[in-house]
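Take a look at this one; I'll ask things after.
Apart from one protein chain that is not included, each protein chain of the complex appears where it belongs.
Letters A, B and C mark the chains as written, and numbering starts fresh at 1 in each.
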Amino acid sequence: MKLQVQAEPFDLGAESNAFAAGVLGAGAVVTFTGLVRDNGGALAAMEIEHYPGMTEKAIAAMMDQAMVRWSLADALVIHRYGRLAGGEAIMMVATASRHRADAFAAAEFLMDYLKSRAPFWKKELSADGAEWVAARDEDEAALGRW
Amino acid sequence: MKLQVQAEPFDLGAESNAFAAGVLGAGAVVTFTGLVRDNGGALAAMEIEHYPGMTEKAIAAMMDQAMVRWSLADALVIHRYGRLAGGEAIMMVATASRHRADAFAAAEFLMDYLKSRAPFWKKELSADGAEWVAARDEDEAALGRW
Amino acid sequence: MIDVLYFAWVRERIGVPREKLDTTAVTVRDLIAELVAREERYELAFADLDSLRVALDQELSSFDAPLAGVREVAFFPPMTGG
Partner (left out) sequence: MIDVLYFAWVRERIGVPREKLDTTAVTVRDLIAELVAREERYELAFADLDSLRVALDQELSSFDAPLAGVREVAFFPPMTGG
C-alpha cells in the first residue's frame, strides 16, 4: 500500500508500471487519474490547499477500508497540493484484485471518498480571477452507494 | 480513439501517459489492465488465440458505442495475442471524460464486452499442462447491466 | 463454397483452423448436422451447442441463422478475452 501527499508532480506512467509490477497475484489493475481540466479554451491553473496530517490520516483510513472490503492485492493513492498547471495530473488511485469487479469498485469507492472526505480544496485560477471550486451535490450523493 | 490488437508487449506506463496527455479537455482518466496471473505460486504462461478481422471489428463497434453513450473525450483498447509470460499485461483499456462517473462506467462497459464479445480465447500453460480458460457465468451476466 | 473457421478447442478437436466446404445447408444448424454426419472429430467438436458460438461473416449470430450469401462461418467456444 502506498500513500503519498506531495507538492511535486508525479509520473502517472511510471507509477502505473511500478504498481502493476508489484501485484503478480492479481489479474486486474484499475487506475484513476484526475487532471487539471482545460475550461473551454485557455488552460486553467489550479491551487490545491490541504490539511497536513488530517489528509494522510483520512486517506489511510479509506484505503484500509477498501483493502478489507474488496480483498485487494494492493492499493495506491497519490494526491498533489499547491500550484498545478493545466493538463497536469492532480492525483491518482490504483487498485489491484483477482477479478476486475473488485478493482473497479474499490477505485470508485476511493475516488468517492477522496472527493468528499479528504481535506483538499481546489481553487481555479483563470484569466477572470481565482475561484474556489464548489462541492458538487453528485459527489456527496455518490457516497450513499457504499 | 486508438485500437491495437498485437502480439508484441506494450508499455502500460507509456500508453497511460500518452493517453492522458491527449485529453486536455477531460478531467478524468480511467485505465484497466489485465495481467497474466500467478496461479498460486508458479508463474503461469498464457497463449491467446484470436480471430483476426473480427476482433478489430468487434472492438471498434464497442468503442464507438462507448464514445457516444458516455460522451468520452477519448478511448483506447490494446489487446495482445500469442504467448504471454506470467506478470505480463494481456490488455488495457483507457477512457477519458469530463467527470469520473462516465470514464468509470465506460471502462467497465468496454471490459464487460471485451471479455464476452471480442473473439479471444485464453489457454493457461502450467506445469500440469495446457488448459483453455472457461468463460465465467459472472462475465456473461455482467453484460446485463448495460 | 464457404469458408469455415474453427478456434480454440473447437479447432483442436477438428484438427484444422479452417477449411472450404461445398454445402447445401440452409442454416448454421444444417451445416453442423452435415459436418457431424461426416466424421467423429466433428461429432466431438459439436457435441454440446450450448458451449459453442457461431459468427457469420465476423458477426456473432445464432445457430438458426440462414447461410444464404454468407462467405465465412466461424465456430468457437465462448470468448475469454480481457
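Convention: a contact is a pair of C-beta atoms (placed from the backbone, for glycine too) under 8 Å apart; a residue touches a chain by one contact, two chains touch by 3 or more.
All of these numbers come straight from a predicted model, not from anything done at the bench.
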{"item": "Partner chains on view for the chain not depicted", "value": "A"}
{"item": "Sites on chain A contacted by the missing partner chain, in the whole complex", "value": "34, 48-51, 53-54, 57-58, 79, 90-91, 111, 114-123, 132-135, 140"}
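Quick note on the criterion: only the chains that are shown with their structure count from here on.
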{"item": "Chain contact graph, described as a line, ring, star, complete graph or other shape", "value": "line"}
{"item": "Most distant chain from chain C, judged by the mean position of its C-alpha atoms", "value": "A"}
{"item": "Distance between chain centroids, defined by C-alpha means - chain B, chain C (Å)", "value": "26"}
{"item": "Centroid distance [mean C-alpha coordinates] between chain C and chain A, Å", "value": "48"}
{"item": "In chain C, residues with contacts to at least two other chains", "value": "82"}
{"item": "Set of chain B residues in contact with two or more other chains", "value": "34, 111"}
